[in-house]
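Here the complex is missing a single protein chain, while all its other protein chains stay put.
On to subunit A.
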């Protein structure tokens, strides 16, 4: 749905985006992450047809952002990181303005506006002035505006920035709803814990260059210097927990094994498929194992591992 090939942007002598290439499949929520100054907003602005690329190709739904910006805007909804609103107009008038701008026919305009207001829970507030809305409500309003022309692709630049925890949770559920509506969502955010729950795949950029892209599991595997999983083994009989710890510690590739309540926690420097070797040792020693859980690296871990905290 979104394709970037060698996308480059230079401001004077400053290389903001350096031959960026990746692909976003249709219907996915795609996280676009990187430290400050990594070139995220520049890339997003090029995708949103607001900035002219210096070289390379960017396509949305098959349309080139450079040669066919009008067609791209028809299939794309863009929500910037910072945006303003018009004072002295109500929520309904604000949405009506954008519906007219998107050239939604008069016959269907009202129903479209109503639908978007319901989705973003703004229906009750439609007669309120935009200037009186809170930050979270304004975010919702901007999202409603972005959805008016039923775009296939949504490009959201830091949509959760500045929101309180409740508003963030609500916004996340809205994104999930958008995924259910088969929209492709391209989202950039600094709040990685928020993203890790909802994104299908990510691209991590640093100093304008792509560091890694793909689904979370693949990235985790690619980004690890060694195979690594955290294991938690729950033992039914507490009296046997010490002997179990001894067995585990003697097992190959297990490090930092320790007891926590009724479980043994350990780091296992092997692939997840080899986990049975640890269990086999315990079962052979008649240790009553009741539960085994493994956790691979989360988005934050991956991010910290692959980036060096540098800005271009």
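The rule is simple: a contact is a pair of C-beta atoms (placed from the backbone, for glycine too) under 8 Å apart; a residue touches a chain by one contact, two chains touch by 3 or more; residues count from 1.
Criterion: contacts and distances are computed from a predicted model.
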Choices "ABC transporter permease", "DRTGG domain-containing protein", "histidine kinase" or "Nitrile hydratase beta subunit" - which one is the UniProt name of the chain not shown: "ABC transporter permease"
Hidden partner chain, touching residue among A:9, A:145, A:183 or A:207: A:145
Touching the absent chain when the full complex is considered, from A:50, A:181, A:255 or A:283: A:50
Touching residues on subunit A - with respect to the absent chain: 3, 5-6, 45, 48-52, 56-57, 66-67, 69-70, 73-74, 76-78, 80, 82-89, 93, 97-98, 100-103, 105-107, 142, 145
